[in-house]
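Of the protein chains in this complex, one is absent; all others appear in place.
Moving on, here comes chain A:
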Amino acid sequence: MMKQWLFIPLLLICSVGYSQQLFQLAPPLLKYQSAFFEGSSSVEIMFEQPGAEVRYTLNGKEPTANDLLYVKPLRITKQTTLKAKAFGKNFLPSETVQALFIHDGKKIAAMDFSKPNEKYSSSIANILFDNTGGLLNIHNGTWLGYNNDTVTITIQLQKKEKISSVVIDMLQDEASWIFLPAQMLLYYYDEQQQRFLPAHKEQFSFEKQSPKQTVAKLIRLKQQLQTDKLKLVLLPLQQIPDWHAGKGNHAWLFIDEIKAY
């Protein structure tokens, strides 16, 4: 870096007439195949801007100029939240970008799911447990899109397991009318009673706008369950809230992966 200062005399011509605005750096790009992985995964941070560098954290904290300097692709071996931010001496720091890397859970044998909208459907039977996805592009073939009232997903585990949490990966892209569901209900199959019993219920609120992101919704169960079958019922938002340009219309729900731990 020091060598660059030698060039300063060459640049005496800098004219006073030009505005000397301080610009903000754009966020770095996080490049990875999938947010879900078995074993390990790798992530590259792209940001080729002379005079700027990328700092990152793996502990969920906001990166500062003193955090880890990105130099080469990172290997991910466990559940990790990567946060990255570009800094440059003569720029405002970028916004923070982040990605959550999620390792595989209990082995799943099969999933049955409600028929998605034709435009955002898939012929891949294990689409919701194939360890691919977690990216923002709704056309990349990993997402199922719904604009109906009820989405039911039945999860058949390979064997009876102790289940303590469930993760559902969804897209939040409100500018494109894609919202989290209004309500989410989780059931488990009780062998003795031979029926599904409620395990968790959650409402979502939509009072203010959220940024475009994938949301890996974690459901922590109050108590561990013993089961080989789970059922998830998602109720897409039926009326887009008043602050949105599409107010009153039916929202979309996009989902691309489900894990049980």
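Rule of thumb we're sticking to: a residue touches a chain if its C-beta (ideal position, glycine included) is under 8 Å from a C-beta of that chain, and two chains touch if they have at least 3 such contacts; residues count from 1.
Throughout what follows, contacts and distances are computed from a predicted model.
According to its UniProt record, the chain left out of view corresponds to "6-bladed beta-propeller" among "Raffinose/stachyose/melibiose transport system permease protein", "ABC transporter substrate-binding protein", "NADH-quinone oxidoreductase subunit M" or "6-bladed beta-propeller". The chain not shown here is touched by just one of A:Thr64, A:Asn90 or A:Asn126, and that residue is A:Asn90.
Contact residues of chain A toward the unshown chain are 3-8, 10-27, 29, 46-52, 86, 89-91, 175, 212.
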